[in-house]
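Every protein chain but one is kept in place in this view of the complex.
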Amino acid sequence: MLTIYIDDHAYQVAPGQNLLQACLGLKKDLPYFCWHPAMGSVGACRQCAMTQYQDENDTRGRMIVACMTPVAEGMRVSMDQPAETEFRDQVISALMTHHPHDCPVCAEGGECHLQDMTVMTGHHARNYKGKKTTFQNQHLGPLIKHEMNRCITCYRCVRFYQDYAGGSDLSAQASKNHVYFGRQCDGTLESEFAGNLVEVCPTGVFTDKPFGDHYSRKWDLQTAPSVCQHCSVGCNISLSERYGSVRRVTNRVNDHLNGYFLCDRGRYGFGFVNSSMRCTEIHKEGAKADWLDDQVQHTLKSVHHWVGIGSTQMSLEDNFALQQLVGAENFCIGLDEKQETLLRMHMDILAQWQMASLAEMEQADAIVILGEDVNNSAPRAALAIKQALLNNAKAQAEKLRVPAWQDAAVRQIKPHYPVPLAVFGYGSNALTKQASMHQICDDKSAAEQGFLLANLLSSLSPKPKVSKISDNVQQLAEILKSAKRPLIVTGWSANNPALLAAAANIRKSLDNSDAMLAIFPAEANIIGLGVLMQRGHLPVSELPEILSKGKRNVLILDHDSQRFQQQLGTIRGKAHHMVRLNQFDSVPEDEIELPVACFSEVSGSMVNYQGRLQSYYPASKTPGQSLAAWQWLVNIARLRNHPLGEVDNLGDLRVRIAQCIPPLPKDWLEQSEQGAVPFAMQPPRFSGRTAMLANQTVHEPKPFGEENAPYKQSMEGQLSGQSDNQPIAFSWSPGWNSNQSNHKFRDEYRTQELSSQSAQLLIEPGSQKCWFKWQPEWSKKIDPTYKILAMNKVFGSDSLSLHAIPIQQLVAPASLSVNAKLAAKLGLEAGQWVQCDDDSIPLQVVIENTVPDTTMLVYSAANQPFLLTGCDQVTPLADDKVEQYLALLEQQKAVVQEKQDAQKQRLLKRDERIPIRFIEGVS
Amino acid sequence: MDKPLTANLDINNPQNLTAYQSTGGYKGFQNALKISPSDVQQQVKDAELKGRGGAGFNTGMKWSFVPMGEDAPKHKYLICNADEMEPGTFKDRMLMEGSPHLLVEGMMIAAYAIGADVAYIFLRGEYKLCAQRLQAAIDQAKEAGLLGDNIQGTGYSLKLYLHTSAGRYICGEETALINALEGKRANPRAKPPFPQVVGLFGQPTIVNNCETLCNLPGILRQGVAWYKGLSESVDTGSKIYGISGRVKKAGLWELPMGVTARQILDLAGGMQDGLTLRGWLPGGASTDFLMPEHLDIPMEYDAIGKAGSRLGTGGIIALDDQHCPVGMILNLLKFFAQESCGWCTPCRDGLPWAVEILTRIEMGQGSQDDIDTLQKLCGFMWIGKTFCALAPGAVEPLRSGMKYFADDFQQHIDHKGCPHQH
Partner (left out) sequence: MNNAIPITQLDYRTVLTDAEISEIEHECEQYEIRPAAAIDALQIVQSHRGWIDDESLNAIADCLQMSSAELEGVATFYNHIYRQPVGKHVIHLCDSISCWLHDFQIIADHLSDKLGIQFGQTTEDGNITLLPNVCLGCCDKAPAMMLDGELVENLNIASVDEILDKLRGGSNG
């Protein structure tokens, strides 16, 4: 620690940071704009000015900008003297000369960093007498609204978009006081991280469009800490509600995972909770029914054998309750055979190696990606990997005595000090474009190369039955040996366990305790199911046989994916009774449908790719008759006098889980008992709470809440987020209404070495490590002439987010990518519509040279499954069929538009008259 | 006095390679090749050549920060700053039009001294004639084996390219220039790292002014003692001084360092008939006003500094008594506001603000509090508060103008109009 003097007071601060960071850490109100903890300093806005003095006797000092000044032992600075306070006031005055002062109609109002800074500097009267400039705004697509007149030219947007996230279609244009931030022309922003602009922009230039369409001020939002449901990373989010509908998702800082940024699937995919497809009532054979109906009760009480099918889309608690109710031997985890194999292997690897967190991945200095399109399957992780590519430049900068947070300098150095990134796989994305080594191959040869690489690194590592070692692999072995923090990444996208085995072998072959491994499963809570699976389960391969024994009842936890619909087909018909616990209305043949709450309405826990247990809390109340799935299961248990029926509340259930799955983190169990002083989910300024129902009742209602929950749906309680392990509901501190308040109170920033995190992980890696052998079945040749590989997209490959309207607007039609060679051979042209073999869906041809020979890459949205894994021929679609299909696409577009309007109307209507039962204490 | 910069300069018909060589051209470069790069650096350091781009930093010293030797990066760059967009400055243009080989030779010497393998001339786009003549000189030198691989068997190789800018004053700032040469928006870069270590394409880079580089052939050919003897002042060598405005014969002269502005004004034949001098900017638009009583101060870095201004580029701009000082300052500030790169707040938003106020004052719509605001804006854009030196430079004529011509400002406000326009 260093001692520095600010306004003649001595403070202890950590070395290596800049003065602005240090001041914020000391909880001082030093205004700033262009600095960002994840993006470093560039010194453009000059807002963070302070005065530095040579020694005690220096009374004049010289002005510095804090964000560009490293802290140094004994340094003397001031922040409250007239020189700097006047200058900081002038900066704001100058920034505001052309600002439209349109706060009342601005979606940023009430959580605007510019508002906060204006107040903080004391600027309150306008001195500039000239005219204001007016800019033209651009249409940037369904996610983001553009209002350039509010710009204060801090350059954060382009620095995030281009430099941090690698986007290329947003730039700084023009110059002097006409600088403009936009695209070359109108059009949807291409980066899958564009949504972060909303939070990165300190004023209202980039705002959340869907939120703006159904808007509420931040101070009127009820906000709950939550966890993203759309991939296995498990980014931490804040969910905000008003009048019973969820309005938006914002980033919730988690230093280990998402840091300050989310991907757009996570930010905009939550809309499924507001969807009109939601199942909110009990149905029997498609007709509305009641819990007390005889037939319903009769079915649920059935004494015949029950089989349960779990779901990755439901919480650990829900799946646990199901496993309890039907018994482990009757609990099928709801994955297909291949995925079960993958899960087994994943759990095996987790028991040996701890997976790197995103923050750790950012520290890598050599990266190997084996057969996984991380950018599309775990987007936020790809963003973390991209940051690692700066590490060698940072090290070189430090050698030149330039601190790593000098962002522009580090980026100038970067081209000459690259971090090796080797990609074995297919398809191109933002990450592969940055690869220093890109071997185009299918998943099988990626796995083979991985095995070879491991074998080169350690002769003990089992060899696959392949002959040739590519030069790339030779070279890579040397790189990995000399790297300090090598990182191996793979995932489930290719459905190939060989990849996982290869990655684990490479990890083991590296004699380096700082080497890292990260494997990304296909969906959010898969590892949660893996944990339950280890307590016993019914393999999906045995399901048909069990069902064929007759009089078997099936209980199915919500399953929305189309892939599962296929399986369902085989189950249906064989089952005696079928009971489904659904978030979305499903097909009527199912005997009984019980409406299940979404993650935004109840508490629950998920387990991410690392085995990290994370909980979410309800932001709004469950609609209609719906309950948390575990509550239905408890109710069913009561009907049957099953011991699960003794569970009273979530805390009870968690205690039971803890008895079965040690070791569970203590605070997870205690969360439900923390109730002494709960945390408020509404900010102190929440307005009109008492008037919300005034048109319906004169009683002042009591806000609803979960029993014993640590978060309360009211503004009474304490402010969360200011102690280390407390998830924040909403970010706020006095004077800081925007999310920039997150940047205060931070002792450690992501850029610095983070403390160990194993305490939060559910699975402790053991000291025994083993090699994975190459399995003969991995070498099996496939029959069809062309192998078909599945391609993921941020928008489209996740079924839950497909129910969100903005995502629907962004989903691309199905496509078939081939390389130029194969295209020429098959006579395919880019843009052409084709079908594989006979009956596949129409696919649009893309010529993409990162597809291996004799291979085709097919993308289709999750609600339009494409199940072929190989094909012999590709036939052009007849002209009339193309026309029909294009017309259909047009029509779908119109339907989405209609749905958007209808949903908005529906929700607006609801705002006017909230169902009274929404609030407890009113009958 | 010898005039190493202009003795053989012919603006209409510049020397070709042979003519240039016949008057001793490229001797300096040959001499340099005979000694080690560090010896060349030492000679230039000893000659105490100060950069002619405005800041007046010791050139040899600047070079000495470039990493040398085996471990140094493979590529290093030398850039000639020939962007010359400072209003009132036109010396580099004359040198390049009239003596292109002098610059090419100077660049070879500098490039050799720092071990650069590639050199660029960053030329302002409007200087079309310069471009033609420089390109011809480069081609001739290449043909003669003075440029290219393994120059004259010494093992030293150098490529020299001409880049024409698309126009932007900030490109003259050395780090912005580097960005411009990389094909980017010309925003300045933060220092450290200094370009000597991390410059063009992330490699060690020296940026020198055109006139600075033109001094090198003489130093290498005739030695340090001779070079120092050229000067009449503590600053060594000769300097191209110029004057413009309403003088009888505006122009440029190579003179010993340290002559006085009065001598320069005399060379120009004094003010035009019927006009008297009200004030002058000693070295381009971004220097503080000096008054007639300062005419006898030597035009050297320290002396002009003590008088409250900067030697800058040595291009004097003379304000006569029939032009309005407020109007002049407005014209200058408009230039700077227009040319702000838009990176940092004080410059981007402060300069247009000053222009807005000055415009109103000039039109007779100013008020007393406008003077206050202007004064505050001067502080707002001063050194240390902005990202680069553009805005502080812009403030220099404004703040000194407000001091020396306070009465004129007052009259504009009191009489609601410009006394110079009737």
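Going by the order they are written in, the chains are A and B; count residues from 1 in each one.
Note that in this section a contact is a pair of C-beta atoms (placed from the backbone, for glycine too) under 8 Å apart; a residue touches a chain by one contact, two chains touch by 3 or more.
All values reported here derive from a predicted model rather than from experimental measurement.
Trainee: Have a look at A:274, A:844, A:860 or A:903 and name the one touching the chain we're not showing.
Mentor: Counting the whole complex, the residue in contact with the absent chain is A:844.
Trainee: Give the residue, chosen from B:148, B:251 or B:419, that touches the chain omitted from the document.
Mentor: Per the contact definition at the top, the residue touching the missing chain is B:251.
Trainee: For a quick check of understanding: of B:331, B:365 or B:410, which residue touches the chain that isn't displayed?
Mentor: Once the missing chain is taken into account, the touching residue is B:331.
Trainee: Where the complex has a chain not shown, which of B:3, B:45 or B:163 is the residue touching it?
Mentor: B:163
Trainee: Could I get the residues of subunit A that touch the absent chain, sorted low to high?
Mentor: 162, 168-175, 180, 183-185, 188, 415, 809-813, 815, 830-831, 844, 846, 889-890, 892-893, 896
Trainee: Footprint of the hidden chain on subunit B, which residues?
Mentor: Here the touching residues of subunit B are 75, 84-90, 93, 120, 124-129, 159, 161, 163-169, 180-186, 201, 242, 244-246, 250-252, 285, 315, 317-320, 323, 327-328, 331-332, 334-335, 338-339, 341.
Definition applied: only the chains that are shown with their structure count from here on.
Trainee: As a quick test, compute the distance in whole Å between the mean CA positions of subunit A and subunit B.
Mentor: Between these chains, centre-to-centre, one finds 53 Å.
Trainee: Give every residue of subunit B touching subunit A within the complex, in rising order.
Mentor: Within the complex, subunit B touches subunit A at residues 73, 168, 185, 189-190, 192-193, 197-198, 201-203, 337-346, 348-353, 356-357, 360, 373, 376-377, 379-380, 384-387.
Trainee: Subunit B touches which residues of subunit A in the complex?
Mentor: For subunit A paired with subunit B, touching residues are 42-47, 49, 62-64, 68, 87, 90-91, 94-95, 97-98, 127-130, 152-153, 155, 172, 174-179, 397, 400-402, 406, 408-409, 412-416.
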